[in-house]
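Take a look at this one; I'll ask things after.
Note that one protein chain of the assembly has been removed; the remaining protein chains are unaltered in position.
Showing chain A:
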Amino acid sequence: MDGRAYNQLRPVFIDLNTVSHASGSAYLEMEHTKVLVAVYGPKARQDVEFSDEGKLRCDFRYSPFALRARRQTGKEKGGREGGREGGGGGGGGPQRDEERAASRTVSQALEASVQLAKLPKSVVEVFVLVLQTDGGEVGAAISCASLALAEAGIELFGLVASCEVVAFMPSEGKREWRVRVDPSAAEEGGEEGGREGGKEGGVVGLALMPVSGEVTQVWQKGRLDSHGIERALEMAADGARMVHALMRRRLLTYMEQEGGGEGGGEGERRGGGEGMER
């Protein structure tokens, strides 16, 4: 829709160490989707007396701007509307339903990548703030949070990169799936995303640890048959590898600049950015 090839990501911008008091932080931008993540800890766990393993706690929030824009486009559902006139919510108070669901998606995607066995009795807090959204904010949050964890010096098995795709059937009658990588909100919300016109189609998100090839999280919305999901997952994995290459490159240049601060446990590995044109 914006002139990209089907397997082309939106322009990505990554910044590290943006929140001064955090243990680690990262900012990731995929054109209009902008996400900031701060990691605090590891610190002592208060909720239990003893635990062999560390815990990852994730708090996902939309900024008031992001929320307003979602409301205007009718994306914001949920009966429990904040109700504050002109108030974006966001700030204090409990999370909204969608924020809580996204928190879970992000923490599950990351848990498998953190060497939790090395952090007994501790908790690592991951705070995600979506500044602006144009689709793909959950995926962006996962990639960004993984970078923030690495920047915090928390030992990882590998970086987690995530990518969302939209799968749809372009022509009537012929059952052939087309997949578009990293869709914008317009692309995933329209006819192709299976929300309108009763057509088959949906959005699939995948979080992948390209170092080991392990998939840490998959989520899906909309109607897809098994063949469609298969195609979508293939493309999402390709997309995630492209994101990973960018993340890895940024982390390495950052660590060179900082003069060898300890980074995450990202292993030595080929980049895997085959289709990158940037």
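Simple rule for what comes next: a contact is a pair of C-beta atoms (placed from the backbone, for glycine too) under 8 Å apart; a residue touches a chain by one contact, two chains touch by 3 or more; residues count from 1.
The rule is simple: contacts and distances are computed from a predicted model.
K.L.:
According to UniProt, what is the chain that's been left out of this complex called? Choose from "AP complex subunit sigma", "Proteasome subunit beta", "Gtp-binding protein of the rab family" or "Ribosomal RNA-processing protein 43".
P.N.:
Its record in UniProt gives the absent chain the protein name "Ribosomal RNA-processing protein 43".
K.L.:
For the chain that's not shown, point to the residue among A:59, A:111 or A:214 touching it.
P.N.:
A:59
K.L.:
Could I get the residues of chain A that touch the absent chain, sorted low to high?
P.N.:
Residues 18-22, 25, 32, 34, 36, 38, 40, 59, 61, 63-66, 68-69, 86-88, 90-93, 125, 127-129, 131-134 of chain A touch the chain that is not shown.
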